[in-house]
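Quick one: the structure is below, questions incoming.
As you look at this complex, bear in mind that one protein chain is not there, while each of the others sits in place.
Entry: chain A
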Amino acid sequence: MYSTSNHSWTPSAMKRKTSITSSPYFVYVLVSPLFLVLLAYVIYPLFQTFIESAQIDGTFSLQNYLEFFSLKNTSNLEALWTSIYISILSVITCGIVGVGMAFLLERYEFPGRKILSVLVMVPMSLPPLIGVLSFEFLYGKSGIIPRAFQAWLGLNEVPFALSGITGVLVVHTFTMYTYFYMTASAAIKGLDPSLEEAAASLGASRFYIWRRVILPMLTPAMVASSLLVFMISMASYTAPLIFGVERTMTMQIYLSRTNGDLDMAATQSTILSIVSILFLLIMRWYQNIRNYQNMSKGISVHRTEVKSKVGKYVAMILSLIGVMILLLPILVLVLLSFSVDGSWTVEVLPTEYTLNHYIELFTDSRTWRPIANSFEMSMIATIGNILFGVAAAYAAVRLKFKGKTLLDVLIMIPWALPGTVVGINLIAAFSEPSVFSLNQVLVGTFWIIPLAYFVRHLPLVFRSTSAVLLQMDRSAEEAARSLGASWWYSFRRVVFPMAFSGILVGALLAFVQGIGEFVASILIYTSETVPISVEIFQRMYAFEFGTACAYGVLQILLILIVLFISQKVSGNNNITV
């Protein structure tokens, strides 16, 4: 090939102008907009909320905090206690269910295992509001199951019903055990069977192996999920709202805000933020010190088969119940979405059915409006998330600069903050013109909700992209550079295509989360910008269950599509050879 080479690569041809990308300070050119965005939309709002809480008539005062912790009016302290108490119980119940399911499905073979292991992730497909509503429809005071028992047993009252803290706990368990399930089943899959075999060959009994080998290996996964579930429970807003538990932190914030006491709302938000960020830091610290990686390759899972006849029947019946519990929330939503609005009062099941709700969703402009709103606002937020997330992930994984850990922590903060707090923060920051909003008041305009979605889902694209980048061999990029590609060219032709699966998964996730978002939206929506979830909430209160559920089914469908695509993308991922 060299025999016909032309001379385009003589030394003189190599002396092209050196671009900005080769400067050692280029990294700061890339990184500073990231910090600016975080400063403007994460730190500044957080800070404004604090200012709001620590100022009375323009002077610094801790009066609000004294009031919060005052023993005369203990509603705030009670709320803090209830939130913590619910969260601790949620961790316990989710842990038991999640780890139990993981062991059952990963280590045993029984009739119904396959279907159960598919359906076990169903709770992930329910947007927060929809999940809680389906439980209210199923097990609430006028729910289908209690009424069915009432009719069956011929009682005057329903024999049982979910409400109050129990209701919140059941919903939390249902929606959050998946965090335990996922980490535990990954950990169990990663457990090298030869470790157990080695322990057994050294004379350890089954119980001893559990205590000394399996549980210690699972501990990091458990602690991480416990912290996560605790944090999410603290942030939970929809379940207390629907089951009428007013004394939780999030509800208190919401009530203070709707009563116009923004100072108190800000105080409560600040306290909740501190708890959440503290937990975030603990989690990060813990994940850094405990990390068991499996040393061996090619692990084969061996499942213990349930062999006895009785065992098989018991397993089958339990699987069936499990499948029912997992599927009922979705089934009930589908069923109700066909019911005529206002037709379901005291009966066990709705009596009149219609297809109209679905037709109306797309034809009636009043019903279509929230769908269009949600799509538009979520789309805008997602585009922002992609731009920010990809740049930040690249910076965090590939570049060396001062303040990297800070960047990482700042990006994770919006994820740790309860949606309610994000809402309050944005209200505190953008009720007045500021530099970061180009001197506009954002509260009460269209832009506040996309901004809230952007902030809340900031970590999603970042995390999925950095996960792929971490796996990706960095020498591929170096190879491109050695072949003469500029930084931008190799980013475009090599890094971006190789990270595409991660970016896509994160972006889709951010998009559907936006479509299902309720907690922050309820604080900041305007009559022009009602998103789907707020509309569902309002329809519920107008007893238009059919329409509400039709919206819900639409949300679930979108999520299922996204989950399907994500699985396809990461399943066919030959990209990380």
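Quick note on the criterion: a contact is a pair of C-beta atoms (placed from the backbone, for glycine too) under 8 Å apart; a residue touches a chain by one contact, two chains touch by 3 or more; residues count from 1.
FYI, contacts and distances are computed from a predicted model.
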If you had to name the missing chain as UniProt does, which of "ATP synthase subunit a", "Spermidine/putrescine import ATP-binding protein PotA", "Formate hydrogenlyase" or "LVIVD repeat-containing protein" would it be?
"Spermidine/putrescine import ATP-binding protein PotA"
Of the residues A:305, A:352, A:478 or A:528, I need the one that contacts the missing chain.
A:478
Residue of A:395, A:498 or A:540 touching the missing chain in the full complex:
A:498
Would you write out the residues of chain A that touch the absent chain, in ascending order?
1-5, 7-11, 14-16, 18, 21-22, 24, 473, 475-476, 478-487, 489-490, 493-494, 497-498, 500, 574-577
